[in-house]
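The complex appears here minus one protein chain, its other protein chains still in place.
Right, chain A next:
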Amino acid sequence: MSNPHSAFQFNNVVGERTFSFVDLADLMAKATPARSGDRLAGVAAESAEERAIAQMTLADLPLTIFLEQTLIPYEDDEITRLIIDDHDKLAFTPISHLTVGGFRDWLLSDIATPDALISIRAGVTPEMAAAVSKIMRNQDLILVAKKCHVKTAFRNTIGLPGHLSTRLQPNHPTDDLTGIAASMLDGLLYANGDAVIGINPATDNVQQATRLIKMMDEVIQHYEIPTQSCVLTHVTNTIECIEQGAPVDLVFQSIGGTQATNDSFGFNLANLAEAQDAALSLNRGTVGNNVMYFETGQGSSLSANAHHGLDQQTCETRAYAVARKFNPLLVNTVVGFIGPEYLYDGKEIARAGLEDHFCAKLLGLPMGCDVCYTNHAEADQNDMDNLLTLLGVAGCTFIMGIPGSDDIMLNYQTTSFHDALYARRVLGLKPAPEFDAWLARMEIFKNNEKFTLNNQLPDAFKQSLNRMIGGRS
């Protein structure tokens, strides 16, 4: 199959035709289920048949090829160096003899128990995860992800089996504190916010971030909420906030899977290490010390013209090497935000969401998903209902929660507070245990087992609400 004298590294004869693939990157790209971003990059398979042949060719490759052939040169890219240098050969041993296709069978088999999957984690590279995901059906991605248990903690415990957490996202187009507080109250009373209360600031600077961090800290302390806060500002801003004494719980950064992508985001691995150290020095976690919150999403490398000819899903999975270096509390794939030039419709968005969730879980990350779309994508609420349900079944760590699905700052639609309660009810998924106990204590839930909300306004919030709207409520 491999011929060193040909211009093509991989050739596969099917009937009378020979299908040829230039190199491993080309083969990976052409084996990827169809999506607009790979067509835009010019790396996608040119026919359905070529894609199927690429998948067969990829399935026959040994997993070890990803240790021998780097998709982006070791010398050129600090993420390649991270992947190679941190690879754990001992953890890899039980699967080292497998092909990509054999790895799929192994993952689906009864050998791959939750404990077995944890034990091989450090031996799996992002490229191995990406490769096997390309030949897996949606149900395979769901089944294996559900077996991958990833537990993290800060002020509560995230990721226990049978649990689903939510990020309360009270964004406001002018960072107006009243508007933010209104969305926070709405979310808390709809039992949302155990993953994090996280604001995307409209004005992105140190002063504004500090103002919002303090505001959220006051609320968390006042109501003794077992959760954590985060302002999604640049990592270097958060470091400054910490230096100036702001009560920072989690450090945020958008990350990509190539060094050039992260250059375009204005950070490198050393910045993340510095930020993690700074946040740890505050020692604000009560039940754990996972202090990082990362966001990812297919297409960011192509968007930054930093994809090195790789397909967007492989780039995305390489970002998980960055994430797992820093033991995050949460990782969030913002799957439908980037737009239809990368993921065209509801079908492509759903596939990408399941791939990202599976690959991240296989690599040991607490993966959540911003189940979302923009108004220029071929998608609607029904597509989001489908993906939310699939991810709930797959054991997704967390989803977003926003009033009525409408983010009035970022102008896109994501899951609502109501949506999370729907997922809890149909799938029996509970919030983080510490937060669940708080919901009962505050009388937000009338019945935690049935996810029944209190019909009355809980006492603890009456005074606050009266301050704002007056009268009896």
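Note that a residue touches a chain if its C-beta (ideal position, glycine included) is under 8 Å from a C-beta of that chain, and two chains touch if they have at least 3 such contacts; residues count from 1.
One rule holds in what follows: contacts and distances are computed from a predicted model.
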item	value
Missing subunit (named according to UniProt) among the choices "ABC transporter domain-containing protein", "Tryptophan synthase beta chain", "Ethanolamine ammonia-lyase small subunit" or "ATP-binding cassette domain-containing protein"	"Ethanolamine ammonia-lyase small subunit"
Residue, one of A:Val14, A:Ile111 or A:Leu177, that touches the chain absent here	A:Leu177
Identified contact with the non-displayed chain, of A:Pro33, A:Pro340 or A:Gly368	A:Pro340
Full-complex contact with the absent chain, from A:Phe66, A:Phe265 or A:Phe451	A:Phe451
Chain not shown, touching residues in chain A	36, 39-40, 170, 172-174, 176-186, 189, 215, 218-219, 222-223, 339-341, 344, 374-376, 380-381, 402-406, 408, 411-413, 416, 418, 421-422, 424-425, 451, 453, 455-457, 461, 464-465, 467-469, 473
